[in-house]
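What follows is a structure written as structure tokens; I'll ask about it next.
With one protein chain held back, the other chains of the complex are shown just where they sit.
On to subunit A.
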């Protein structure tokens, strides 16, 4: 009934068919247990839990549990059920229960939904209202408040407040307003404790709602009327505002440009006049400006080396204009062209700055562009060469001297090293200590590579009322093959064993003869113990004879059991290890009785009239 009886082999399992079955069964069972445990905490009904278990089975068969924490997968299955059934459970609840980051759970959940091709319907905030309303304790008026909150939510939906927002936040806002409408004083803090959002989120939702025209209605009006007009989502309106501001700025800058254009035309005129009137001065100024411009150029073009002569001249021209602007600013002011004057001043204040920027910038830009164009052309030619794994670094367009600036000289390197050492002092200290420790251990010869320990499993003591039960439980724990017919095993204890018919064991007779002498010692021990060793004994047998019928294994069973007393001592000592050596001749001593005395008594009774035979009728059972 429990483990082995009803197991049907999975079809088309490939190489997984026999190897993974026991562990698979174990996984599924474990999963079922966890699902029930979690589900009960969430107060899910049995149907939901069964559906969740089905999802889990599907996930396991698709190997989705590999590399993921079982708890995460279980939580994802449960949440999937919640979604499909429409229960008011949030992913946040699950993460609270498990103390896991909600986004991690969300990732697993999304993956699960995708892999299982299950389309979870979108979550509706209206589902949460009854739950939160109940938690906020409105007493008799619970229903009314819920209905009001629902209406509010619908209004919010139509006003496009709900897209992209957490449903719980919307619920919180709706409930708060509904409560206030019905004269319940619920503070923001109470609401957020129930709804699990941040205070600022709630306030933001409330202000957004305030912006909608519905908020202007009185309570009665709201209950009766529904405004036709729909609002835009708040983020959209914010975006629109930004756009408007940008447009305004553009318009302004355009105007500025226009003014600048005018100014530059004035500039040209002035320059022409000046040329005509003061040629010498211009020459002097030109020299000055040229010097200045060169200095400026080199100082401002840090790291943008590629300044050729042409570029310098262009920069010089720009800065010439700049210089002239400064000279003639005063003239402008004196001219008193009102509207333009003001703007002109502003604009004038700007052009110097702009042009000094424009000075270096165009040079760099133009250079940059030509660079990349050169590269494009040259790389196109060289592409096949590079792709064939040439590995040569294509240096076109890369200026070495610029890159030299990226490398510090010695003093700078020293300073930097010091700084870094100071910054990372803690880490370096740790490293040193660790190394010192390792060195010491090495000296002393105790140095061990610390490998992550696999924690040893602690087995619970089996508590059962009959030997049969004990065997079942033990086998459940020890995950022995499902090919054994446990019914027969149970019968072994009650009835008796058959004449042994084993292949490779020669100690049959000896054990059979010894059985009488062993009886008492057997009786004093727990049946579970011998069966423990039997289990161990069986494992190597099973692994080497996978194809054999269960019947033969049954047969080996009584034999093994007979040997059990002999092996008991070793068994009691080596609980965890593998195959145990045959020691039928070993004198069996009375070991400590680990289990209850009742157990032994029943074993004695059972064993009392036994012949260690087993029924061979079960051959055809498999």
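By definition in this document, a residue touches a chain if its C-beta (ideal position, glycine included) is under 8 Å from a C-beta of that chain, and two chains touch if they have at least 3 such contacts; residues count from 1.
To be clear about the criterion, contacts and distances are computed from a predicted model.
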As a check of understanding, state which of "tRNA (adenine(58)-N(1))-methyltransferase catalytic subunit TRMT61A", "TATA box-binding protein-like 1", "Protein ROOT INITIATION DEFECTIVE 3" or "Distal membrane-arm assembly complex protein 2" is the UniProt name of the chain not shown. "TATA box-binding protein-like 1"
Contact partner of the left-out chain, one of A:198, A:248 or A:417: A:417
Out of A:90, A:136, A:177 or A:492, which touches the unshown chain? A:90
Contact with the hidden chain only, please: which subunit A residues? 90-92, 102-103, 106, 109-110, 113-114, 117, 119, 122-123, 160, 163-168, 232-233, 235-236, 239, 303-304, 368, 371-372, 375-376, 379, 386, 389, 391-395, 397-398, 400, 402-408, 412-413, 416-417, 420, 424, 427
